[in-house]
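Working notes for the structure below.
The complex appears here without one of its protein chains, the remainder shown in place.
Coming up: chain A.
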Amino acid sequence: MQMETQIKPKQRMKRSRINRLKYGEYLWGYLFIAPFFLGIAVFYIWPVLQTFYFSFTEWGAFNKYSWSGIDNYTKLASDKSLMHAFQNTLQFVICSVPLTIIFSIIAATLLNQKVRGLTLYRTLYFLPVVTMPAAVSIVWKWLYNGDYGLINYVLSFFHIKGPTWLSSADFVMYAIIIVAVWMSIGNNMIILLSGLQGISSSYYEAAEIDGARPLYKFIHITIPLLTPTIFFVTVMQLISAFQMFDLIFMMIGDKSMVIQSAQTVVFLFYKYAFIDNAKGYASTIAIVLLVIIMVVTAIQMKLQKKWVHYE
């Protein structure tokens, strides 16, 4: 009894001191992240919440809006052009993400060797990333021109009559995918390159002693040890692929005859919000896309246990 009463106040004192200490630490911690957090809250979290609210409203001219309940969500289900836009987006994601990852890995591996003019090659591959998408679009638009474009001119040497790439419903999506892949290789390549350089050379030395060939080393050492980076790159790439907008806006435009075959969900969102001025319904689409991206990312997080090796 006596002992217990002796210990209790001590413990209590200790705990409260820890609390006070911890409290101070937390306070300072939160104080330090406050500027950043406030920025995020004002420019990201708050708009997201607002969009959620707007998805239940109906908009008229000059930003006058009124509550409309779940009308927008029921309208969503019967919107044919939205379904079409989802198909287009899915096609874009399924084609562009694997291609980007594969080409980025190849580029990164090749640039991880000691060759002459390495920095030059690295710069060349990275150049599309630092070029303005607007400039990229204009140049590619000319390359793709059906009658006077360089691509069809080159094809004519092989007696192939090239299509009107950007104005034929069958080719337009592939034309966009090619540019998108070309543009995003650079960024992913740099991240993968840093992943490659993080792999300890002792693995390769050990494999060489055992007489492993280069391809074998690539498949059994490089790829497995690169999986954390590949995973990161895939998640980021998938998210940005779902949000494809700029190339379609600049290379196709809302008045093109093939826009139905090229418009992604985000483009349709833009069209509803800023051309048709139906900002309420557009918010609904944004929310649905947000949910889809969240679900896809969550699935990826779950699946990573099956294929990602952490050292």
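One rule holds for everything that comes next: contacts are C-beta pairs under 8 Å (C-beta built on N, C-alpha and C of every residue); 3 or more make two chains touch, one makes a residue touch a chain; residues count from 1.
Here is the rule we use: contacts and distances are computed from a predicted model.
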Looking at UniProt, which of "Sugar ABC transporter substrate-binding protein", "Pimeloyl-ACP methyl ester carboxylesterase", "Ferritin-like domain-containing protein" or "Glutamate synthase [NADPH] small chain" names the chain that isn't shown?
"Sugar ABC transporter substrate-binding protein"
Which listed residue (A:L120, A:I275 or A:M294) would be found touching the missing chain in the intact complex?
A:I275
Touching the hidden chain, out of A:F62, A:F158 or A:Y310, is A:F62
For the chain left off this view, which of A:S68, A:Q87, A:T109 or A:S167 is in contact with it?
A:S167
Considering the whole complex, not just the chains shown, which residues of chain A touch the missing one?
22, 26, 30, 41, 45-46, 49-50, 53, 61-67, 144-149, 164, 166-168, 254-260, 274-277
